[in-house]
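Missing here is one protein chain; the remaining ones are kept as they sit in the complex.
Should a chain be cited, it is by its letter among A and B, assigned in written order, with residues numbered from 1 in that chain.
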Amino acid sequence: MMAVQNSAEKIVVSGFRHFFDTEDGPVQATGEINLKIAAGEFVTLAGPSGCGKTTLLKAMAGFLRPTEGAIHCDGKLVTQPGRERGVVFQELAILPWRTVRRNIGHGLEIAGMPKAERDEKVARLIELIGLGGFEDRYPHELSGGMRQRVAVARTWAADPDVILMDEPFAAVDAMTRLTLQEELARLCAATRKTVFFITHSVDEAVFLGDRVLVMTRRPGTIKATIEVPRRSPGGRDWESFTTDPAMQSIAEQVLRMVRAERGAADADEKREAAVAAPP
Amino acid sequence: MSVEAITPMSPARRALGHLLWRLVPIAPFLIILLIWIVLWEVFRPSKETLPPVRDVVAAIRDLGLSGQLAQNVIASLGRLVLGSLLGIVTGVAAGFVVGLNRNVAEMLNPLAVFFNAISGIVWLPLMITWIGIGSALAVFLIWNTVFFIVFQNTVLGVQLVPEVLEQGVRALGASRSETLRSVTLPGALPYILTGIRSGLGFGWRALIAAELVGAASGLGTMIFDAAEYHRSDIIISGCLIIGTIAIIMDRWLLLPIERRTVQRWGLVSDAEDRH
Partner (left out) sequence: MSIAIAPRAAARPLPSGLRVAARQLSGVKILIPFIALVGVWWAIREAGQFPERVLVSPARVWDTLVVLASHGVLAEYISTSMSMIGIAAVISLAIGVPIGFLIGSNRYAARGLEAFLRYLQGVSGIAWLPLVIIWFGFTHTTTLVIVIYTLIVPIIFNTMTGVRAVPEHYALALRSLGASRLRLITDVYLPGALPSIVVGLRLGMGYGWRALIAAEMLVRQGGLGDLIFGARTSGQIDRIIGGMILIGTLYIIVNRLLVQPLENLTIARWGVLRK
C-alpha cells in the first residue's frame, strides 16, 4: 500500500484498521480510516464514545502498531513514540515530583538544550499560558485546569512536528474548559503548529478546528470532513463563536451527524443485548 | 509501557498463556533447585556446608517417617495457637478500650510505640530469667508479638469507624453495647483481621527464634539441635518446612478468611499487601 507523500502533508494515515485481542477473540476497534493532515492544520475529530478515535490517536502517536494499514509522519513510518509527535493526554501526565517550570522544560531538557536557553523559553511559555507566579509550584498544588495548561505547555515547548491531543480538557470543569479552549486557540494562532485533536464535544471540535472530521460509531471510519472557515486571524473566542451564524450552522451540521451516529450506536447496543439475553 | 504487537491469538495459544501465567510463581523455586544441584555437582562442597538435594529429601522423609517431624510441628504450632489466641483476645480487648477513648489513646500512645519497638525477641533474656526456658517462654514471646500488632490494628480500626455510623444507630435507640456490637465491631473488623493475619506471620517467626534459643521441642529446636551435630540437611529441611507452613497458614487459611468476611462486605479490597 503505497503512501503518496506530499511535502506539505505532515501525517498520512492509509488503510488503517485496528483490532484488539480480548478474552472473547479479536474485537474490531476501528473501520478503515484514511486521512491526511497538512502542515499547520488544526484538525479535530469528533465522534461518539467508543468509536475508536483514541485508538487512532494512539496509533498516530506510536503507542500501538496498527493491525492493518500504516501511518506516516513526514514520510517516515510510525512505529514508536517519538519527539516528532507530541501527545497531550486526558489524564494527568505531568510529573508530580517536578515543579511547573521543570515539567514544562522537560522536553527541552531531554533534547539537551542548555539551561539558560531553556529557562528563557519556559518563561515565555509560562507567560503565554498565564501561569505566571506558579512556576515553582508542584502539580498537586494546582487545579485541574492549571495542570492541563502545564501539560499543553510542556508539549508545546518541546516543539514537535505534530501535536496529538486526546480529549485534553474532558476532565476539567465546564467553565475552565471554555477558557482553556480559547487559550489553546490563541496559542495555536501564535505558533502555527500541526494539531490533531480528538473530542466527543461537537462545540469544541468546531470551535478549535480548521477542519472537522466526523467519525462513525464503532468500528469507526471517517464519515465526513467539514472545513471551518475563519474570519479573524488572531484566534477565536466563545462569544463571537456563539453569535456567528455561519459557525453555528456548521456546529449544528456536525452535531446532527454525531447524534445520528450515537443514536445508531445505541440501537446497535440494544440489538446486541437482545440477542445475548435469554428469551 | 510496551508498544502492543497485535496478532489475534488462537484459543490454544491463549490457553497456553493462561497455563504459563499460573505456573510462573513456581519458576524461582525450580531455578533455585537447579542452581543447588549444579553447585553441588560442580563444587562438591562438604555435606555440612551444602548437602545435596537428595540428602535433604531423605532427611525430610526420615523425619516424617520417624514421627519426629509431626512431633515438632505440632509442638510449634501448639505454642503458636496458644500464644496467638491470647494475643488476639487481649489485643482486641485492649484495642477496643483504648480505641474508644481518645484521651486514653493519646496518653498511652508513647508507651505503645516504645513497647512495640521492643516487642518479641528482645524480651527473651529477661523472660528466660523470670520463667526459664521452655514452652512458657515461647508462648509469652508469641503473645507479646501478636498482642501489639493486633492491638495497634484494632485501635486504628475502632477509631476509623465513621462516627456517623455509630451516631446513626444510637439515634435509632441502641444502647452503647449494642452499638459496639453492631457497628463498631464489624466496622473495625477489616483492620482486626489484617492485624491477626500480620500478627500470626510475625508470631510464627518469633516462635522459631524463641525455639532456637531454647525449648524442648519444636521446629526451632530441631534446627538448633541439628546445628550442633552439623546436620545441615536437617537444618535445611527445617527451614523449608517452616517456610511452607508459613505460606500455607497465610495463603490458604488466613487470606480466605479475611477475604470472605471483609471483601464480602465491600470494606477493603486490597487485603493482600498490607504488610
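Assume a residue touches a chain if its C-beta (ideal position, glycine included) is under 8 Å from a C-beta of that chain, and two chains touch if they have at least 3 such contacts.
These numbers were taken from a predicted model, which means no experiment stands behind them.
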Selected from B:L19, B:L160 or B:L253 as touching the chain missing from the view: B:L160
From A:G31, A:G69 or A:G86, residue that would touch the chain that is not displayed: A:G86
Sites on subunit B contacted by the missing partner chain, in the whole complex: 1, 20-21, 24-29, 32, 48-49, 98, 102, 105-118, 120-126, 128-130, 152, 155-156, 159-160, 201, 204-205, 208-209, 212-213, 220, 223-224, 226-227, 230, 232, 235-236, 238-240, 242-247, 250, 273, 275
Where the unshown chain meets subunit A, residue by residue: 61-63, 80-83, 85-87, 89, 91-97, 106-107, 110-111, 138-141, 151, 154-155, 158, 160
